[in-house]
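What follows is a set of notes on a single structure, which appears directly below.
Of the protein chains in this complex, all but one are displayed in their positions.
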Amino acid sequence: MIMTEPKHHIIGYGSLTKIWLLLLFLTGLTVWVSRQGIGIGHVWGSLAIAATKAGLVIAFFMQMRYEGRLLRWLLFVALLILAIFIGLTFFDLLYR
Amino acid sequence: MSSQPHRDDAGAKLGMWLFLFTELLLFGGLFLLYSAYLARYPHEFAVAGARMHLVFGTLNTVILISSSLLVAMAVTAIQKGERRTVLLLLGGTILCAAVFLFNKYLEWSAEINRGIYPDSPRLNAGPPGESVFYSLYYLTVGLHGLHVLVGGTLLAIVALRVRQGAIHAGNFVLLENGALYWHLVDLVWIFIFPLYYLIL
Amino acid sequence: MDPSLMTTTQAVDPVFIFIFAACLVLFIGITLTMIWFVIRYHRSRAPAPTSQSDGNLWLETIWTVLPIVLVMAMFYYGWAGYLSLRNVPPDALPVTATARTWVWSFSYANGRTSPKLYVPVGKPVLVNLVSMDVLHGFYLPAFRVKRDVVPGMKNYAWFVADRPGSYDLFCSVYCGNGHSAMITTVEALPAAEFAAWLQGKGEEATSKEGNEDGAALARAKGCLACHSLDGSRGVGPTFKGLYQSSLTVLAGGKRQTIVADDAYLAESIRLPNARIVEGFQPIMPALPDLKDTEVAALVDFIKGIK
Partner (left out) sequence: MSPAAESQPVSSSFWNDTGRTGIFSWIFSTDHKRIGLLYLYTALTFFLIAVVLGVLMRIELMAPGRTIMGAQTYNALFTVHGVMMLFLFIIPGFPGAFGNLVMPIQIGAQDVAFPRLNLFSWWLYIIGAAIIITSLFTGGGPPDTGWTFYVPFSARTGTNVSLAVFGVFIVGFSSILTGLNFVTTIHRLRADGMTWGRLPLFVWSLYATAWVQILATPILGITLVLVIAERLLGTGLFDPARGGDPLMYQHLFWIYSHPAVYIMILPGMGVISDIIPVFSRKPIFGYKMIAFSSLAIAAAGSLVWGHHMFTSGMSDMAILVFSFLTFVVAIPSAIKVFNWVSTLYRGSISLEAPMLFALSFLLLFSIGGLTGLILGAAATDIHVHDTQFVVGHFHYVIFGGGVFAFFAGMHYWLPKFYGRRYAEKPAIVAWVLLFVGFNITYFTMMVLGMKGMPRRYYDYLPEFTALNLASTVGSWIMVSGLLLMLANLFHGLLRGTPVGNNPWEGATLEWSIPSPPPTENFVVEPVVTHGPYDFKGAGIP
């Protein structure tokens, strides 16, 4: 059997807490941004921030940063597929 | 696993991630629908979004993020072999889940009192885009709430196994997977929050 | 008709011929090769394999590239042909096709409506597709034209009949019990005849100034798709002997026995789902476009069927 056990990387409480503070800050940021009355355009802004937060959670809380290459690739594929599903649908919606 | 030669943590983790992908796409379908209708009714969505209870939304965001921190810490703790801390942290997480759901309950009853729920007379009378927005809101958040419930239960079970000592520094893949699932619940909410509460 | 104008049939058929031909060649080629190999290298003739080759880069690149070229050609012709189905000639005659379960109704600019689609020969016709309830499909096999009729959506199709005659018109999208019965015809008339028909008042109902002929209305509005006149049970209860008969209805879940008087009949037409006849589905479409005069006419008509 192929048993290449990835050695476990222990993330200290401290670094986890830092990430947490960062996430809280970003949350505050989105709320603040949304109050600036930039109209619908800020959807992209909030999404960008949300994406960053998601990135942090995945990389540190979910330890993706310390996983092997395989998992990262698979995650990428899954997200790509979702993006494609949405993207191709818009070929219909935008040109109707 | 019964008839399995020897334990395969990496395999278990791979399996869990694959499962998370399916969850991702499950919600993905709803987000696809959301984006489609947002493109069609930007104005109605903005108006409806502005009427959401931002306080609840923000509060719940903070709660979920913090709970995520707690499970993440639990994973660290188990590796350090600090059993009691693990239990405390998991307890904290489950508490967060409970509070989150309670807030949801308050929020939903508030909405329903305002006569806002799928197929409500008020929505059917209002502009089309609005009822679409709220229907999507109830479905997405409802589905997410269901996941919070499941995740909470899962972590409770994990906590139990930790107390029994079935999960320990030498074998904690179950805890890890439970944590992964909980983080997914958090992830989904991270996107629900701006899309439904901050659109204006 | 003016010769420069290409009919939809002329636009689509060449594409069919091209793709079919290409596929036929491929298929025959593959089949013959296969059969030949099977016979030639059958174990009775070839007791042992005479080759162990497991690949050949050149061959494989060839039969990767050739199909690519071929399918791209198919794609291109398919697309080109499709465009001519979409680009409506400027002078096309507009007609509105209204689909409801399970009947077609066609209305013309001057208000004339008809259960059959009458068109002038040689003049392009632009059909605007309107659905009153579920999805339907506007399908003219003879003209290779098909378009779904979607509620709340402005779909259209165009075609031109190059010779007089009567052509089938099907509902192509499944729409329930009467789907396969939701068929009528395109009647292509010489221009002069068509003009006369357009002005004339045939047996068809014209909703121009509210029509009082209940029988014609019941046909035009599709009542008869569900309600029989001979007492046989259809999707809906028969009209025969309905008037003044006492029957059990469900109003908001509560069963009640009532007598089918004028008021009830009128209500059943205006708000079909207010009271549901026991043993039937609440699927009768409400027809907002019905004028009071027309409802009255329908009620009279139903009363008449003893």
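First chain written, first letter: the chains are A, B and C, and each begins at residue 1.
Note that a residue touches a chain if its C-beta (ideal position, glycine included) is under 8 Å from a C-beta of that chain, and two chains touch if they have at least 3 such contacts.
All figures in this text were calculated on a predicted structure; none of them were measured in a lab.
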item	value
Which displayed chains the hidden chain touches across the whole complex	A, B, C
Sole residue of C:6, C:80, C:191 or C:251 that reaches the chain not shown, by the stated touch rule	C:80
Selected from B:10, B:38 or B:179 as touching the chain missing from the view	B:10
Interface residues of chain B (partner: the chain not displayed)	1-5, 8, 10-11, 14-15, 18-19, 21-30, 32-33, 36-37, 40-41, 44, 118-119, 124, 127-132, 135-136, 138-139, 143
Interface with the unshown chain - residue positions in chain C	11-12, 15-16, 19-20, 23, 26-27, 30-31, 33-34, 37-38, 41-43, 46-56, 59-60, 63-64, 67-68, 71-72, 74-75, 77-86, 133-135, 137, 139, 141-142, 144-148, 150-153, 155, 168, 170-181, 183, 281-283
Those residues of chain A which, in the complete complex, touch the missing chain	1-2, 70, 77-78, 81, 84-85, 88-89, 91-96
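Throughout what follows, only the chains that are shown with their structure count from here on.
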item	value
Mean-CA-position distance for chain B and chain A (Å)	15
Gap in Å, rounded to a whole number, between the CA centres of chain C and chain B	46
Mean-CA-position distance for chain C and chain A (Å)	47
For chain A, residues contacting two or more additional chains	none
List of chain B residues in touch with chain A within their complex	5-6, 8-10, 13-14, 17-18, 21, 24-25, 28, 31-32, 35-36, 38-40, 42-43, 46, 54, 58, 61-62, 65-66, 68-69, 71-73, 75-76, 79-80, 179-180, 183, 186-187, 190-191, 193-195, 198-200
Interfacial residue positions of chain A with respect to chain B in the complex	1, 3-6, 8, 10-13, 16-17, 19-20, 23-24, 27, 30-31, 34, 37, 39-40, 42-43, 46-47, 49-50, 53-54, 57-58, 60-63, 70-71, 74-75, 78-79, 81-82, 85-86, 89-90, 93-94
